[in-house]
Every structure is written in structure tokens, then in C-alpha cells.
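With one protein chain removed, the remaining protein chains of the complex are shown where they sit.
All chains are identified by letter, namely A, B and C, in their written order; residue positions are counted from 1 within each chain.
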Amino acid sequence: MNHNQSSKKIIDRLRRIEGQVRGIQNMVAEDRYCIDVLTQLTSIVAALEKVEDIMMRRHLETCVTTAIQSGSEREQQEKIGEVMEVLSRFRKYGSGS
Amino acid sequence: MNHNQSSKKIIDRLRRIEGQVRGIQNMVAEDRYCIDVLTQLTSIVAALEKVEDIMMRRHLETCVTTAIQSGSEREQQEKIGEVMEVLSRFRKYGSGS
Amino acid sequence: MNHNQSSKKIIDRLRRIEGQVRGIQNMVAEDRYCIDVLTQLTSIVAALEKVEDIMMRRHLETCVTTAIQSGSEREQQEKIGEVMEVLSRFRKYGSGS
Partner (left out) sequence: MNHNQSSKKIIDRLRRIEGQVRGIQNMVAEDRYCIDVLTQLTSIVAALEKVEDIMMRRHLETCVTTAIQSGSEREQQEKIGEVMEVLSRFRKYGSGS
């Protein structure tokens, strides 16, 4: 699968997620049972995390690999620093919000 | 803040999230830097988790409280079981997807 | 299973976790492959989260239930506030550390 095909698949996933977020607005408006809303919310988060994983893999396979192959120590450090920052953000969901 | 006002606020949050999900589709289509897409994704997840927390608090304050006050042991067990199930799903994001 | 039996089981779990943490110290000292160390670390975290879930369920079934049955609105609010605070900490692991 080339880069453009993979982007198209990611966008499709995001479009489905967008629809799910719209669906939850209706659930809240219709005053549906909290646990059903919560279950739906956790499934959207799972779908978003799947997209995060796809993007992270793509990032490692392209930008990070290129930086490391460039042989520039500074660029390697920078890329690895960025990856670590995103990873820590994967864990600190909700902090500060 | 009464129930309807609080629902309205939740729907407003979800509408903003919906817009953010749409925004990321454009970022991917325009082939923006992976780390910027990832940062945006983690901020959407944070926003969704905030909604989860609001729904969970509402659930504890209403349905769970009512079940416990009813004095029916079976209903209490059921409600607490549901809460625990959602909590475990808060943690298992992405499993199986 | 009564309260004391359940406490004993929790302590047994924690004793096993303690042993696993000691085991990882050896892995690091012996310079074992990072991925193996990481796999082991994630399994310890999973075991700790299992203990968290047991404690949370116990808390809901005892203290929170008692507070809600007491009928004191203030106490209910306080207990639910505490639960929500722990939940948000479940998510913000690592923040600030």
C-alpha cells in the first residue's frame, strides 16, 4: 500500500469517527442511558487510538528512519525526542483539560 | 446547572470534537507532518475523555445513587458492575481494534 | 469472600508484584534486551491495575454505598468527588513525574 492509499484509508477511518461523534450528540440529546453513551465514547477513543498507531508507525518508518539514516546525530536526537513526547502525551490524556 | 443545561454543554463539546476530527482529515489529505497530526489526535482524545468524565460523574450522581438508595442489593451490584466494566474499558482502549 | 479474605488476596497479589519488580532489577543489571524489559514492565503495570480495580470495586461497594445510604447529600458529593479524582489519576499516569 503506497502513501496515498494509506492516507485515504486513514481519512476513511476519521470520517467514520466523525459520524460516531455525531451519533453520540443524538444519544445525549435523547437522554440515553449514561452507560450506553460511555460505551460508545470508549469505542470512539479506541478508534482514534488505532489512527494514532497507524500515524506513529508511518512516522517511524518514514521521518525517523530518514533522520537516522542521514547520520546527523542532532537530527536523530530531535526525532527521537519528538516520538517520546508524543508517547508521553498518549498517557497523559485529559491532563489539563 | 440542571440536567438539560448540562446535556447542552456536553453536546457543544462533542460538536467541537466533531469539527476537530474533520480538521484532522484535512491535515492528512494535505500530508502534514505526522507529529502535528499525532498531537492533534491526542488533543481530541483528551477532549473525549473529558466528556467521558462528565458522563461518569453524572451517572454516579444519578443512576448509581438512585440504585443504592433503593436499597435493593441486586440493583446496587448491577450498577457497580456496570461502572467497573466501563472503567476497565477506559483502560483497554484499542484492544481488539 | 469476606473483607479479611479479600485483603489477604490483595496482599498476595502485591507480594507477587514486588517479586516481579525485583526480577526486573536483575534484568536491567544483566543488560537484557530492552523490549523484554519493557514487556515485563507492562505486565507489572497490568497486575497493579488489576489491584486498583479490586480496590475501586471494594470502595464503591462499601464506603460509597454507605455514604449514599446515609442520605447526606454533602457526604455523597464528597465520595463521588473522590472517586472521580482517582479516575482522572488512572489516566494521568506519569504526568509530572
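In the analysis below, a residue touches a chain if its C-beta (ideal position, glycine included) is under 8 Å from a C-beta of that chain, and two chains touch if they have at least 3 such contacts.
This is a predicted model, so every value here is computed, not measured.
In the full complex, subunit A touches the omitted chain through residues 49, 53, 56-57, 60-61, 64-65, 68-69, 71, 76, 80, 83-84, 87-88, 90-91. What subunit C contributes to its contact with the hidden chain is residues 3, 7, 10-11, 14-15, 17-18, 21-22, 24-25, 28-29, 31, 33-35, 37-39, 41-42, 44-53, 55-56, 58-59, 62-63, 82, 86, 89-90, 93-95, 97.
Simple rule for what comes next: only the chains that are shown with their structure count from here on.
Chains compared, subunit A against subunit B: the Cα-based superposition rotates one onto the other by 180 degrees, nearest 5.
Our note on geometry: subunit B versus subunit C, Cα centroid distance of 22 Å, whole angstroms. One inter-chain figure worth recording: subunit A and subunit B are separated by 16 Å, centre to centre, where each centre is the mean of the chain's CA atoms.
One simple way to say how far apart two chains are is to compare their mean CA positions; for subunit A and subunit C this gives 27 Å. Residue positions of subunit A touching 2 or more other chains: 93-95.
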